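Questions regarding the structure given below will be posed in turn.
Missing here: one protein chain of the complex. Every other protein chain is in place.
Chain IDs A, B and C follow the sequence of writing; residue 1 opens each chain.
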């Protein structure tokens, strides 16, 4: 089959043929990939910045959707069939550890993460586990939906973690209106009664935030939007800040935006979050990290998509254009998310 | 009346006479102080480190207990009587703002804090509000209980915030076995099924932690106990770390002690907490600040004291010895808490 | 002033003059009533069905909005001014008991309830407490908003209690699309991602439910909608049922509608709820009663109204028509809520 593989760091992904994956165990499922989302993490991996580093060569792609191709015994027993449109929870989790049994798939003690530490979805076929498969309504085109599998679920998980703090009259700020942030704006509006503010670097993304339903959106400017948030909230600050950038000063700015008892939730990566302990206690702040989400969360998110409450902005490219698509993302030219079709 | 007043920063507290406080409004209550706890914050204020700085001269003392002396109309209407033994919630809160109405007295938008920003309890009488008064069982000697009013409630509030994360088999670490930490060890054992580890600088306090019920206790040593916690938890780390020191590297060490999904709760002050965002998200950590607690929390804590489930370690001194008592605290010679009796 | 007073049970309310209320204590506030909602409870009281029975004669009206007329010392100190448009939390709560301090105003141990057990708002002026006053945005016309004060807050409180159970793909049923239910339909849609089903007796109210945003609505029919809910949910049942009728078999039907782990929340009154214990445990059901809500909840609800997320359906009548308005309600001819204007 055709795959987009990384052979060395800081070199472009190459399109090469490898053998098709095979069913080995009763939990296995082979998925024919329809679309694989291209994520900023893919660029980080390609630049050798991921920790721990994957063993090369391997196939990128951790945002995957497509159709069931072949099933092992367990998937067969629960009625999964060839041709069913599916989206994949990004982890292959064990289902037996304490974390899995509490639904916290992202903390599984013996998981694999296709596209990060084993072969991923820049490929015509992907081997995953029955535990990772979410079937979509019959007739759904899974291709443009692939980014829900990571950008979507990660954003949903973060919004769910902070939703109980948001009441009518409260304010939530989204820093970074990229692949993840474009879901967060919509999810905050659908799941909470908060007033939502978007912060972005470019004017195009400030406008994008408004188009997605933000009550207000501001350019990051020189102070990352701190003054705008303060003015908008009459000096009180925001109840919640979701930081999808987490670099170049956004953690400092995000924490400064908070009101007493507020929560800064970091989903992006790169920078350092820090705060004097006296400020942490006097304002009784919460600084929380948020990882990719739960299987049930991705199911719920796909239901929101089906109901039309959330819409994805994605554009599908032939996998042959992977190098250019990754470059466009790195240089900030993507609105929403790009998806690779490995069959083109 | 006799008071212990601060006239200039970095100079000793002086015992001076001032006029007795008077009932001005319907919510007022005058309390005859039996005991006023001496807190590390008092030393910080005396050294000019508090922010914002109080206007001098004023009377220190924010951990107060005693007997009702005189009541305004509202206190009278709910049956408060002269001579009732009482302990005082440290804030005078408004009762009308959103925070007060949700029980979050510590976030009241227009509160006073006797001993911090208005005259406190190093005095024979204190004026407070009916909203701050908790009556103790008839016959209770309030004098040695004064430290519950701040050290106790602050510790209780922190333990309540993290308790839902602690299950049988989980681990909680208490850094700093001083006035607050000595309550935290006991409260974790009473309110949760967690295994509790104490970390302290001196051998006397390591032993104190064990005497209070810690399942294990270690000297801070060179790495603040990180290795001991890792070994004790088979490399998994702690579910919760409560840091009552928050200085000299304890925030870094506390965050390093955590397991995936764990919570570092800071109650002390002085240092800076910081962590790379990549670590925040990969381990999905929570870093939370915890302030003094709610009125209902202090009521609950006094009930734990009455039931004998929590015991205070405090020693009462004549207020005339205030300078020496504050010095002993600064130099680490106090086990539990010292209390000043303004009538001696 | 003119009032609508009840002099004997089962006799019509009479419009009579009584002396204006006066400020007696520092917490008092006199409100010039703009509108007083007419509630089914008023008809129950008039028929002598309330328990405990109010002492007659007295003034009905527990859903009140208008303008501040005169303030006591405490209200003045927090900037309340004559002419401010306001809506009133229905209870006069003490602010000092454990329940009040936790925000549970509805469980206050020494409250008054104007319109139920003391003079209410079928009157040109009402005496309440500063603790009950919610100021509306300058320029707001409070008259048509009065029903938020009881129908609205009660519905909001119930929805908030069950909201954490509702996720995308879950189902909530509202039984009874009257004054309370017409808010519940909207609130479920705004605050949760659940699919919402309305059940009503009349075709007009089935249509009303749909107009308010219900995803489906059914006539109660012979089995109260049990079959329709079962069919709609593919036999799984509803996650949540809110019963605003609670009479004539609706409790039995409501419990039958539930899926495993579901919650039946009763807000109406009249009937009896019962279930075999074996069913309670095998389906692990929750049956909960819900009372009027919290002050902060009414504030949040008024913010939803201000934001335009919730709309009230109410019609204002001169208080002189009180007898006919109460009759129309009893006979099911009111869509949304009727409001009396005591100045007409």
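Here is the rule we go by: a residue touches a chain if its C-beta (ideal position, glycine included) is under 8 Å from a C-beta of that chain, and two chains touch if they have at least 3 such contacts.
Just so you know, these numbers come straight off a predicted model, no measurement behind them.
S.K.: Tell me which residue among A:22, A:82 or A:98 touches the hidden chain in the full complex.
M.R.: Counting the whole complex, the residue in contact with the absent chain is A:98.
S.K.: For review purposes, identify every residue of subunit C that touches the missing chain, sorted by number.
M.R.: Residues touching the hidden chain, for subunit C, are 51, 99, 104, 106-107, 246-247, 251, 260-261, 266-291.
S.K.: Even though one chain is hidden, which residues of subunit B still touch it in the full complex?
M.R.: 164, 167-169, 190-191, 193, 299-301, 303-304, 307, 309
S.K.: Write the list of subunit A residues that the hidden chain touches.
M.R.: Contacting residues on subunit A, toward the hidden partner: 25-26, 73-74, 78, 94-96, 98, 101-103, 105, 130-131, 294-296, 299.
To be clear about the criterion, only the chains that are shown with their structure count from here on.
S.K.: Taking shared residue numbers divided by all residue numbers at the interface, is the value for subunit B and subunit C over half (same) or under half (different)?
M.R.: same
S.K.: If I count partner chains per residue in subunit A, which residues reach a count of at least 2?
M.R.: In subunit A, no residue touches at least two other chains, as defined above.
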